[in-house]
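Here's the structure, in structure tokens; my notes come after.
Complex shown without one protein chain; remaining protein chains in place.
Labels A, B and C are assigned to the chains in the order they are written; within every chain, residues are numbered from 1.
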Amino acid sequence: MSAEQRPRDSPQIRRLAPVIEPGHTYASVTDKISAIVLTRPASLGWYAGFAIGFSLLGVLTISLAWLIIKGVGIWGINAPIGWGFAIVNFVWWIGIGHAGTLISAILFLLNQKWRTSINRFAEAMTLFAVACAGVFPLIHTGRPWMAFYMFPYPSTMGIWPQFRSPLIWDVFAVSTYGTVSLLFWYVGLIPDLATLRDRATSKPRQIIYGMLSMGWRGSARHWHRYQSAYLLLAGLATPLVLSVHSVISFDFSVSIVPGWHTTIFPPYFVAGAIYSGFAMVLTIAIPLRKFYDLEEFITMRHLENMAQVMLATGLIVAYGYFFEFFMALYSNNKFDVFLVQQRLHGPYAPYYFALILCNILTPQLLWFQKMRTNVAVLFVMSIVVNVGMWLERFVIVVISLTRDFVPSAWGRYSPTFWDWSTFLGTIGLFITLIFLFVRVLPAISIAEMRELVTHTSEEHE
Amino acid sequence: MNEHRSHIYGVMGEFETAKQLIRATEKTREAGYRRIDAYAPFPVEGLSEALGLRRSWVPFVTLVGGLLGGLSGFAFQYWANVYSYPMNIGGRPLNSWPAFIPVTFELTILGASTFAVFGMLAMNKLPQPHHPVFNVPRFTHASTDRFFLCIEARDPKFHLADTARFLQGLQAHHVTEVSDD
Amino acid sequence: MRDHEHQREHLHEPTAPAANAQQEEGTEDLAFRERPLDLAAVRAKLQSKTGKQYWRSLEELAGDPQFEELLHREFPRQAPSEWDDSVDRRDFLKLMGASLAFAGLSGCGRQPEEHIVPYVKQPEGMILGKPLFYATAMPFGADSIGVLVESHEGRPTKIEGNPEHPSSLGAANAFAQASILDLYDPDRAQTPTKFGEIETWSAFLSSAQAIATETKGVNGAGFRILTGIITSPTLAAQIQSLLSLYPQAKWHQWEPAVGDGPREGAKLAFGNYVNTVYRPEKAEVILSLDSDFLASGPGHVRYMKKFYSRRKLDQYAEVDRMGGEMNRLYVVEPTPSVTGASADHRLPLRASEVELFARALAGKLGLGGLAVLPGKNGEWLATVARDLQKHKGASLVVAGEQQPAEVHALAHAINAALGNVGTTLYYTEPVEAHPVNHLESLAELCADMDAGKVQTLVILGVNAIYTAPHNFDFTSKLKKIRNSIHVSSRYEETSEYCQWHVAESHYLETWGDARAFDGTLSVIQPLIAPLYRTHSAREVLAAFSDKPGISDYEVLRDRLKAANPSADFEKFWRKSLNDGVVAGTTSAAISVALKFNPASLPAAKVTPAGQIEFIFRPDPCVYDGRFANNGWLQELPKPLTKLTWDNAALVSPKTAETLGLTHSVASRGGEHGQILSNVVDISLSNSKVTAAAWILPGQADGVIVLPLGYGRKKAGYTGTNKGFNAYVVRTSDALWSASAPKNAIKKTGEEYPLACTQYHFNMEGRKILATGTLEEYQKNPAFAHEGDEQPPKELSLYKEFAYPGYAWAMAIDLTSCNGCNACVVACQSENNIPVVGKDQVMRGREMHWIRIDRYYKAESATNDPSSYDASLENPETFFQPVPCQQCENAPCEQVCPVGATVHSAEGLNDMVYNRCIGTRYCSNNCPYKVRRFNFLRFQDWETPQYKLLRNPEVTVRSRGVMEKCTYCVQRINNVRIEAEKQNRPIRDGEIVTACESACPSEAIVFGNANDPNSRVAKLKAQQRNYSLLGELNARPRTTYLAAVRNPNPELEKA
Partner (left out) sequence: MAQIFHHSTNFISRFSVFSAIFLVNLALIGLLTVARSPYMTNQNVTREQPVQFSHKHHVGDDGIDCRYCHTGVETSAVAGIPPTKTCMNCHSVLYNNASYLEPIRESYRTDESIQWVKVHRLGDFVYFNHSIHVNKGVGCSSCHGKINQMPLVFQASSLQMEWCLSCHRNPEQALRPRDQVFNMDWTAPANQAEIGEKLKTEYKIRTTDELTNCSTCHR
């Protein structure tokens, strides 16, 4: 039977909803996806979006220049709040990155076919998010031009980085994460680049795509090794993605600051990362499928599955929040107890309640199929969760620092203009990269779609 | 016949579906051809078996990379903290091995994955932008919706006319000879 | 010398080392210099400091040599001072242009060629690279503090106390230590001026001589001299000789922040002026009648040392005294002072009621006078009286400088009655060269000026227009004077209205002498020839005499010769210079007969109950305004309020409630930075001032304190327009306290941001400050450890690091700390700590390496003084100096990614500035929050004067770097090197940290904990010894000795 006859709302059929609408051939998927890059002219909307992103990118450049000139003092940080927006944004961006790797690696291992049409741009998103995140650890230092001290090179001082510091772990974790994601993404791209090479009409494009595809010719022998390499990468990326956000959480849990020094952090940070990551994937996927009418490839099934993942991870995060309280009260450590109380009725209580609203209460709507299948709702929801997860990092990083051990040193934090401009700037960087990406590279993995076609056609036979 | 081989890479046949390609490949191997290769727009299940490919070395290379990364990672941290410049950091022991684990782990992953990717490319002899098969005009479809089987001239059993006929016998369309230049 | 061998000034760049301006003046000079100090350049640079000087365009900028320089530095040298972190557009563009270049050039880059500029003739006695110490004295009111000045190749860099000097005994107060910053203050007046136009000294001399001849003609009629209190015999003699030269000339005195009370009180009691000297060490019971004798007034540094020598409990445990001989201090005062806050018992009374208290006490002791104190205060009084009587001859009653003559007279009478005279206090001839009633003296001058009887007025140092009672309207009167000469170190309010302004030399630039509170004479010797074309008061006076141009040096030597016709004068002279005191000049005790009957006193005038009492007090940081331009003192948190850069009208919580005054915590900076307070209009004696209100727990209700010294209109870059000017509402009839109805103070509805470094006063039930009474201590010496959660060492998974050699450690006795701030300034001066300015303090970014936390022992429902709470009416107050705790398990070290802070083999928590990249992780992870971060470029690299100031032994930190207390590692290293050269171990007490050496109460002790005989080891062995937040197991090397107070059990019960 065909798409239009199928009643969309009856559950048991809905569950069978395909990951790609039927009636597609190898050729048709190839055409449709590669067309976006090769033939379709850039729409006005694209230019508009790109313009926005690019101007925000300009804001970033200015903010950074001013930062280098004046020093981190242009931000709201102070003593005792040594870390502010920079670290909040860093953790937030890294978190967003995680969904990409997760979708492409873990779902691949679990052999979830529905991943195929979203993994490509999810991976791209990962890379760009990591790029945005990577900005902060560097610039948040007092002397960025000295940041190379963090790398283990044979200096004339005969001294090495301090490997007990979580920040050094960050350096390795984030750079590894960046590298591996890039490799993973590129390996996935090679066959599609070959496709583009073969379908490109203009010489320059042929050459560029040709170079990038490295002369891929779909030889069975190559596919043979290719597959095992890809599988291995997926297998490696999975523990990596888990480790990276654990390491990020070590920045806090390894310290002794009340509100940071918690063993629940690694799992709950990872869950939070995936949570925000899927939110961001939705934020991108929904407009993408709309504007480039890819509804047949990114189907309701994808959106719904992602919604379900969000719900699940959201609940884990909620559990994390709960346990922060429980452990503090249970341990009866006076500093922790005081801090969690501060969260409820300290000067920053509103932020905490806003975070609960965004991250725990709102997502409960996802229990209802109606909501899960309502594109508009999902889009709004994804934004809300992104905001919520940002707030979570704000609560953890900043608010914990405002009330630590010695009351005489208690203080408060408020961001300055430059805090905001830097944050928005990175969003600009992200948007810019995403827009460039959809124009020059296939946003959906063509080769894998072809596989999907075979499978679905087999299903239909 | 040998004079052919100098400028001929092999003979290539084109197929509609993956299934046809697999069948054809099996037949070709039964016919005793060994120096053959199949081309598909996506990894076709069963094709490797049909070609009788052995387990790839990629996993082994990856393992080596992982071990290298991890071991060197830990060894370096140990050396730097215990021998190169021992320092009392907050009363922690010089060899605070638990603190060295994260870096060691990340380096293991890094080593393994880089070896996996570059190993795969190397074994595939990539990059290789130029290849005889590209001389076949219709081969562009190999990256879209067509499947190709190529019997190479290097194969001892190879004979231009016979092999071509053999391929046609497998309902291959457009059997063409692949020139080698 | 150190400076020309290795540049100390900067992390990455060489900056001009000790330039020394002496050679500018061509004087005989024993100093080294590298680059001449071009005064024009100085001025130009100083202008740029105010941020006026910008490049007009990037092109122009690109051509600019400064820009080239800027490219090779991490950051622009000419960028406006970070003190105001305003984002200026052109400033922004200018720097934008440079920004691109930074990326490439910063970090690497070769060091430019440098020059070594040796002496031509090296002064003998100087070893290059080794500091020399000179003894001199800082004149201050009716006292002078003997100091030792550290000098590096001719540039004084640090001031410490002179152990030989009676009023110092080796310690120093904040003023004395900060006075070195005044020396290098770029805003000092640098040449004589006439009507504001630069003039030469010779021009002044000639016009002075013209005046002199003219004056001679009318034998002195209309010739007046106005000075503050003068204790310098030489100067006094010179004035006297002038007066004898001009018979009709007059000498007037005006010291705005010291009342006539002490003088007139003595007159009232004994019939003539006498000077009172206390011996707190001999007193078992001390009652202070609104006297802050531990922190201000003549001899206070000595008094503090002596007072706390009686509160050391079982220090160094030689004898197990268990505090047996601990003295007891009662304080009656209107507003919490350093003395009052650290008292065993404190009774808040309105200033005018203090006199009632004194009368009642006198009555109780049977001296006549029938006044009795109603209610609880009466009981309090009775108890105190009993306690005093119990200790006849070993008790002491001290009256405050701002209290009226009556109270002082009563105090004298009471002391006499208690038989304290000769034991706990004694009387001497006045230390002041010419004691007079200052108010009358100034009034007379003003009257005469008004009457046109004054043609020539020479003002020595007095900033009369700023400080004179406003009803005298000094300004308009001064305008009438034909020849007005103002001699002061800065071109200030008064200078503007004078014909001549003579830039006065700093006391470190001149020869002179001064007497201490007990009459001891010190020779003031110059450490450096005048940096600018400045002159001493003596030179100015000489200009009007018949023998002008005679140098201070000669005058001084002649006087001393005359006074000491001893055989070998040179020997005597050298000894006097070396010791800092002139032997045998201490005034002898005199016996005085009490001619005073308390009963005969007229009724005291007391502020009516319904009314509000406004009282004027010198500010604890800028005093009467003379230190207004001193950045160290401006940024020094005031002991009780912890306010910086501002004064505020202090109100008690209850009064605040009735007046509806509150604070709110600003979101930026918050409790540790910015507090928004209500602005009030105060209309008093038909004048008005607008001030920020500050609610101060422990203040007497119905009292509003107006601290003097702020609201300067012409103080300099640092001090101008800070706070409000209380002098504006100060009149001659209400010099120290004025009463007015409630409506005299009105909320304007506006809010004013105050920079407060510690708003939160509650310990939140955490064991931060262990306190107890002597009784508790004697019952349970280990009371400080009740409820301790410090984990036993065995619990650690890790093997201990051994510290076989020295183990540097510090013990701070909280019993002895009263928050006087001496250590904070000492540290700032020793360690080149920058001043960051109000805006940065409000963001919680002050840089003090040692801070003094102030906590109230108040079971307050709220932590906010601005909401009234009975427990805040008179809370017990405690102070806790917090330097880096040098933890053995330092949380900061473990998280530093680059190993910029690591542990030394002697247990120091080393901070390596040049390795630090500024992640601030260490600061986050420091439970004591003692780490300080250079968020912006706080150091001033441009001003040449500040380059002279810096201590070459300490790296000057730059932007983006973390810094903190290092136990003065530079001092440790230097001492160790000397010891090692002699192949001997370091002796206990050989290394003295800056804070330790400054502390008048010897609360801070540093030493080697591995040596069981060291003082620090003995202190740590005490049961009072505990570590701050011990439960965190950071194992601090800095530990505290619990604060023990000695309250009167009788009052405890009540």
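Annotations for the structure displayed:
In this section, a contact is a pair of C-beta atoms (placed from the backbone, for glycine too) under 8 Å apart; a residue touches a chain by one contact, two chains touch by 3 or more.
Predicted model only: the values in this text are computed from it and were never measured.
Put simply, the missing chain touches A, B, C once the whole complex is considered. Summary of contacts with the chain left out: across B:Ala38, B:Val136 or B:Leu170, the touching residue is B:Val136. The chain that is not drawn here is touched, among residues C:Ser904, C:Asn1008 or C:Asn1025, by C:Ser904. Mapped onto chain A, the footprint of the missing chain covers residues 153-159, 197, 206-207, 210-211, 214-215.
In the full complex, chain C contacts the hidden chain through residues 1-2, 4-14, 33, 108, 110-111, 113-122, 127-130, 805, 902, 904-906, 908, 910, 912-915, 953-955, 966, 969-970, 972-973, 977, 980-981, 983.
Within the entire complex, the positions of chain B that touch the omitted partner chain are 85-86, 127-130, 134-137, 139-140, 181.
Methods note: only the chains that are shown with their structure count from here on.
Remark: among chain pairs A-C and B-C, A-C carries the greater number of C-beta contacts. Chain centres here are Cα means. That of chain A falls 31 Å from that of chain B. Annotation: 56 Å between the Cα-based centres of chain A and chain C.
Separating the CA-averaged centres of chain B and chain C is a span of 79 Å. Shown for chain A are the residues that touch two or more other chains, namely 159-160, 162, 164, 166, 168.
Within chain C, contacts with two or more other chains are made by residues 891, 894, 899, 902.
Listed in rising order, the residues of chain C touching chain B in the complex are 798-801, 887-894, 899, 902-905, 1035.
Residues of chain C that touch chain A in their complex: 74-76, 79, 82, 85, 87, 92, 95-96, 98-100, 102-103, 106-107, 665-673, 758, 760, 762-766, 768, 840, 843-845, 851, 853-855, 863, 882, 891, 894-899, 902, 915-921, 923-925, 927-929, 931-937, 959-962, 1028-1029, 1032.
Touching chain A in their complex are the following residues of chain B: 18, 25, 37-44, 47-48, 51, 53, 56, 58-59, 62, 66, 76-77, 80-81, 84-85, 89-90, 92, 96, 99-100, 102-103, 105-107, 109-110, 112-114, 116-117, 119-121, 123-124, 126-131, 133-134, 139-145.
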